[in-house]
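Left out: one protein chain. Kept in place: all the others.
After this line comes subunit A, so read on.
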């Protein structure tokens, strides 16, 4: 992933706190990525697919700084992508997301921490 240009994936008002926005592969140019609006007001982005199985984290339950997979309950840290609970044993990837005014900007492939 060499792209350094962000993609505008939506507006802040489209994604209330506790909700998520699924950005399809056609938009990200890579895998589907979900942007989460956490209850601390921050936006985070992770690979959409749970590392445990065929589930979309966009359908999961956001609480504190975690997303809980809708199927088997594996929790991931929204900040780091760390797999926090079984049945997931593999961490997921974070992606940098920025708020620019009303715009949500996603950097697919760029880790959140960079």
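Keep this in mind: a residue touches a chain if its C-beta (ideal position, glycine included) is under 8 Å from a C-beta of that chain, and two chains touch if they have at least 3 such contacts; residues count from 1.
Everything below uses one rule, namely that contacts and distances are computed from a predicted model.
Enquirer: For the chain not present in this complex, what protein name does its UniProt entry give, out of "YeeE/YedE family protein", "Sugar ABC transporter permease", "FAD-dependent oxidoreductase" or "Response regulator"?
Expert: "FAD-dependent oxidoreductase"
Enquirer: Across the whole complex, list the residues on subunit A that are touched by the chain not included here.
Expert: Touch set of subunit A with respect to the missing chain: 18, 53, 59-61, 63, 68, 70-73, 86-87, 89.
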